[in-house]
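I'd like to ask you about the structure that follows.
All protein chains but one are shown in place.
Order of writing sets the labels: A, B and C. Residues in every chain begin at 1.
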Amino acid sequence: MGLEIGFVGLGNMGLPMAANLLASGHRLTVWNRTQSRAEPLSGKGATIAPRAADTIRRGGVLVSMVADDAALTELVAGDPALAERLGQGGIHISMSTVAPATTRELAEVHRKVGSTLVAAPVFGRPDAAAAKRLWICVSGPAAAKATAQPILEALGQRVFDFGEVTEAANVVKISGNFLIAAAMEAMGEAFALAEKNGVDRSALASMLGQTLFACPVYQGYGAAIANRRHSPAGFRLPLGLKDVEIVLRSAREANAPMPTASLLRDRFVHALAMGRADLDWSAVALGAREDAGLTD
Amino acid sequence: MGLEIGFVGLGNMGLPMAANLLASGHRLTVWNRTQSRAEPLSGKGATIAPRAADTIRRGGVLVSMVADDAALTELVAGDPALAERLGQGGIHISMSTVAPATTRELAEVHRKVGSTLVAAPVFGRPDAAAAKRLWICVSGPAAAKATAQPILEALGQRVFDFGEVTEAANVVKISGNFLIAAAMEAMGEAFALAEKNGVDRSALASMLGQTLFACPVYQGYGAAIANRRHSPAGFRLPLGLKDVEIVLRSAREANAPMPTASLLRDRFVHALAMGRADLDWSAVALGAREDAGLTD
Amino acid sequence: MGLEIGFVGLGNMGLPMAANLLASGHRLTVWNRTQSRAEPLSGKGATIAPRAADTIRRGGVLVSMVADDAALTELVAGDPALAERLGQGGIHISMSTVAPATTRELAEVHRKVGSTLVAAPVFGRPDAAAAKRLWICVSGPAAAKATAQPILEALGQRVFDFGEVTEAANVVKISGNFLIAAAMEAMGEAFALAEKNGVDRSALASMLGQTLFACPVYQGYGAAIANRRHSPAGFRLPLGLKDVEIVLRSAREANAPMPTASLLRDRFVHALAMGRADLDWSAVALGAREDAGLTD
Partner (left out) sequence: MGLEIGFVGLGNMGLPMAANLLASGHRLTVWNRTQSRAEPLSGKGATIAPRAADTIRRGGVLVSMVADDAALTELVAGDPALAERLGQGGIHISMSTVAPATTRELAEVHRKVGSTLVAAPVFGRPDAAAAKRLWICVSGPAAAKATAQPILEALGQRVFDFGEVTEAANVVKISGNFLIAAAMEAMGEAFALAEKNGVDRSALASMLGQTLFACPVYQGYGAAIANRRHSPAGFRLPLGLKDVEIVLRSAREANAPMPTASLLRDRFVHALAMGRADLDWSAVALGAREDAGLTD
C-alpha cells in the first residue's frame, strides 16, 4: 500500500522519478515551476498542486528534486515556506545536488518547526532515473530515513546510508562528481601525451576501459574524450563548474586544500573563456590538448 | 611445439612469467643478475646461462623483464651487447616499464644489426603474472609481433596491439600508471574532505567502488587509501615517482604540459621528504590529508 | 580653504587618514561603528555624527574606509542608505579594499539617485597612512575624480588614475595584493630549497633585496619569511585569504584562469588548517617549508 507523497521539481531527473513513484503505487501531489511539465503525470494519477506548499499536508512526506541551492532554499524557507507547512512530524527527502552547507542550514530550518530533512542525492543520468537504476546516498536522522527507505527503493537500484549527519550524503555526492571531473582531466592529459606520440586515443581509451578502469566513468567519458565528442551535453559544462565550486567552498569551510579541485576550476573557467558553455562537462578535457598545441 | 627463448630478468615479475613460458612448452635459457633466483627454474627444465648474452643465439628470440631504463640499456648496448649477439633476424620482446625514449633509442640499436625490438610492457602485479592474468600492451613491426604473439598469450589474459611505432606501448604503459596515480591523489583529496565533514572514509570508498568506479584501481587503492594501509608495499613509492618522472620527461619531449602529473610529482617528493620511501605508492594520498591538518 | 567631508570608518587605516584630512584644513564629520574610536578626532576639530548617514548632507562629499564588502554594502544600501542621503551631485570616495563587483553594483546604486561613486583603494600599512605615504589608485567619472583629487593628495604620496570605469581601481588593488602573495609563496619555495641545500635563508633574502628585487615587498616580506617572523600580524592571514578569494571570484566572472591564485588559496586554507589565523599573511610561506619536511 502506497504513501501520500508531495513531489516538487519535475525536470529531466524529477519527472521520471515521480513517474516511478506512481508506478510503485504511491499517491503523488506534484508541482513544478513550469506547470506544463506536470501534465504527463496527471494522466498517471498524480494530483497537480497550484503552489509548491500545496503538495503536502502537515506531518506529511515531501520529495524535492530542484535545480540548485537557491531553488531549494527558496522552496524551504521562501514564502510560503514548505518547512512551516510540513510542520511537526513532516519529512522532506531532498534529492538535489546542493552544497552540504545549504543542507545544514535547511536541516536547522526544518528542526525548528518539528520536521526532518533527509538528504538523498543521486548518481545517474535521466535514463538511469527512468530505469530505476539510480544510486542513492542517504543521510539524516534514523527514524526519518526509515520512512524514506521504501520511497528511495522505488527510485534506484541501491541505497547507501551515510549516517545521521544530514549533509553527509551531499558531501558524498559532490565528492563523487569531483572524482569524475578529476578522472576526465587526467584522461585529457594522458590522451594528449598519447596523441603527440602517435598513439591512437581511442585505442588507449578502449584498453583502459577493459582493464584497469573497467567502470562506467572511464568507459563512457573515456570514449567521449578520446573522440572529442562533447555534444549533445548530458551534463552541461557550467553545471560541472558549479559542482567544483561547491567542492571548493566546502573544502574551504573544512580547511581542506584540494589542489586537483583548484586545477579543475581553472580548466572549467578556461573552457568558458573558449565559449564552451553549451558543451558537455567532459569538454573540460580539451584544455590539456590545447595546452599541448593541438588546436585543430 | 614450443620455441627456444632466452629470458633475462627473474625478479618478482620475471620469475613467474618465465615459469609460465616453461609450463606452456617453451624451452628457456635464463639469466638473472643474482643467479640464485634462476635456480627454481632449473628444476622446471630451464637452462641457466652464465651471461645474459649466452641466453640467445643469432636470429633467436629474447624476452627481457628488467628493473629500469639503465638495466635495459646496459643489457642491450653494454658489453657484451645483446643486440649484436641477437643479430640478423633476432627478436627482442622488451616487457619492462621504461621511458618511450629509451625504447626508441634501443629500437635503433637493434635495427642497425638487423634484429627487431618489440615493446610489450604489462599491467598487473606478481600475483597476476603467476596467474597469467597480465594485460599486455604490444607495439613494433608487424612480423616481429606475429612471432611474439604466442609468447605473450602464454603470459597474460589479453594482448592489446598499439601499432608499429615501437615505443607506443611504453607510452600506453606510463599513461596507465599516471592515471592510477592521478586517481589516488583525487581520492586522497576527496577522502580528506569527507573525513573533515564527519563522513566515514571507508564507507565512501566502498560505495564508489560499487558504483561509478567499480573497477580494480578504485576498489583496491580506494580501500587502501581510505584505511591508510600502505604497508607492505606492492609497488614502492620511489618507483611511483620514477614513473611519474618518465611521464613528465616524455611530456616535455612532446611539448605536452601535464599539470596533474606535476602535482603528482610534488606529492611524491613530499612523501619522500616525510620518510615514506618504503611504503606503497598509494601513500602519495597522505599528502592531501596532512594538508588539511589531519596529522594523527 | 578646506572642504566639508563626511568620513566613515575609523579603523587602523581610517583613523590616521581622517587625522590627515583635518590637518590639511578640511572639516570632517565622522562616524565609526565603535564610537569611542572617533573621540581622538573630536579634539582635533571633527564633529562626531550619531549615525553614518548624518556625516553628510545632500550633494556633499563622503570618504569611506570600512572593513569589507558587506560593511560597504550595508553603509551604501542599508537603512538608512547613504547613497540616498547623498543624493543629487553627491560624491562618495570609497577607499576600502573590496571586490570590483561590489563597486560595480554600488556605483549603480549611486547613479540611480544622482550621486557618484569614486573608487580609491590604497596600498600601504597604518604607519604609511599616518605619514601620508599611501599610494592611491583612483577610478570613476572624471568630474567626481577632480573633486576627489585634493582629498586624495592630502592622504597619500602619489595618486594613480585608472580611468572612468568605477571598479578599475579595485581590480588594480586586488591585483597588487595577489602579486604580493605570489611573491611570498615563491620566496617560501626558494628559501626551502636553499635551506635544504645548506644556504642561509637570511643571506639569500638580503642579497635578493639589494639586487634583483630591491623593492619594499621583497625586502620586508623577504626578511620576515627568511626568519619565519610572522607575528605580530601587520595584515592577518584570513584577510589575505579573503583578498585571494576576491581575486578568484573576479577572475571567474571574467573567465580568466589564475593558477597561481588557486595555489595561493590552497596554501592559505592549509595555513588555517594549521591554526595560523592570528599570524601575518606572510605565514602563507610556511607551507612550502613544511612540504619539504622542515617542521621544526
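By our rule, contacts are C-beta pairs under 8 Å (C-beta built on N, C-alpha and C of every residue); 3 or more make two chains touch, one makes a residue touch a chain.
Being a predicted model, the structure only gives us computed values, none of them experimental.
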Quiz prompt | Contact partner of the left-out chain, one of C:V217, C:L239 or C:A277 | solution = C:V217
Quiz prompt | Given C:D69, C:E84 or C:E167, the one touching the chain that is not displayed | solution = C:E167
Quiz prompt | Residues of chain A (touch criterion as defined above) contacting the omitted chain | solution = 259, 266, 270, 273-275, 291-293
Practice problem: Can you list, in ascending order, the chain C residues touching the missing chain? | Solution: 100, 123, 135, 137, 158, 160, 162-163, 165, 167-168, 171-172, 175-176, 178-180, 182-183, 185-187, 189-194, 196-200, 203-204, 207-208, 210-218, 247, 250-251, 254-261, 263, 288, 291-293
Quiz item: Contacts of chain B with the missing chain: which residues?
Solution: 251-252, 255-259, 262-263, 265-267, 269-270, 272-273
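Operating definition for what follows: only the chains that are shown with their structure count from here on.
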Practice problem: With chain centres defined as mean CA positions, report which chain is farthest from chain B. | Solution: C
Quiz item: Approximately how many whole Å separate the CA-defined centres of chain B and chain C?
Solution: 54
Exercise. With chain centres taken as the means of their Cα atoms, state the distance from chain A to chain C in Å.
Key: 39
Quiz prompt | Centre-of-Cα separation between chain B and chain A, whole angstrom | solution = 38
Practice problem: For chain C, write out the residues touching at least two other chains, lowest number first. | Solution: 259, 266, 270, 273
